[in-house]
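Below is a slice of the complex: some chains, not all, each in place.
Chain naming follows the written order as A and B, and within any one chain the residues start at number 1.
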């Protein structure tokens, strides 16, 4: 494993340019908590080093700057993802990841998961508003869910969707609790606990609202089904 | 409203003999936290006053003493209920309460709910092990659930059963979270939070493992469907 490169050190940040070598995936920039200047500098430096860049929780002001500088950049206002370049071209993506969201309010987290799974090489289908309160809606989409190699189940409130799906399919389910809800939802805690204690096996859980983590993990799993697991050389 | 009767005062306990007059139901003896002597004295005094007696969380030693003294007494070792006399005879019970338990381990709480609903005048059907991990089991019992006037949904872990049932039936659902589970179940907390934040309306929740409270509330609701809501004179 080669040592860090001096061009990786920005003082306030240290780019992990060996990440792809170690894990098969480049580093992703988590923009929240960084100033716009810091996030811009990091994304720019990564781009200069030839790394396809994905930023999550990107502020609109940052997106404006990056899109102005890199015409190929793309910003998704619902998912709040900002990318410069792609790790996989659309036609290079393999294996279906289904993102199943319980309700309309779960769309930001679900979209982040979908976009990240895509960035890391999966084909993605986003299925919205199939929460367990009207379980026939879930059953009507079951054939689509059963086609997926991995399923991301996105839900706030009691988070029951993950366990119900896991009892119906053979694919592993990544549960993504959201902070949707109020009162005893306690900012996503009830969904998180519900998903962790799901009586159906085949569920593992990521942090509340962590669409990035869910999409990334789904793609790591998904690519186990390919002969060649590493992204194409660019 | 008449004042308390001096025979109600045992020093360490004060029998609420006007409870039936106020609420249509006699007081129930919660045995946990009382010594066997105290619980025995309370049940005996109530019996002497002609009140049909129901004790919950009754210790086996207490049951031994009471059954020895009152041959008509009945003890249910799973539900841990102990009764002397009945408020309603079997043939006087009206309206079906379904008790739906997610798993075998939920039986103690479910049985307590069933026995209490029965004591307070409901016909009861107990349906066991229909948790959402194998949702076809729930669907196979749906016709029975739809016959009920009130449904008690009993579940530990993520507690999803209550919301799923509420989305499928027209009856009100009383959710009874149990302490079944481990780790992030936190003694029933995850089930409780899940049931409180259920995305399906038509659910209200009682305390963790509170089978008595669920059965009692179900019977209060159930008797709204009768012409004559008060228990028969004995």
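FYI, a contact is a pair of C-beta atoms (placed from the backbone, for glycine too) under 8 Å apart; a residue touches a chain by one contact, two chains touch by 3 or more.
Model, not experiment: these values are computed from the prediction.
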Complete complex - number of sequence copies, 2 represented: 8
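We adopt the following convention: only the chains that are shown with their structure count from here on.
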For subunit A paired with subunit B, centre-to-centre distance based on mean C-alpha positions, whole Å: 45
Subunit B residues within the subunit A interface of the complex: 102-103, 131-135, 157-160, 163-164, 166-168, 181, 183-186, 189-191, 193-201
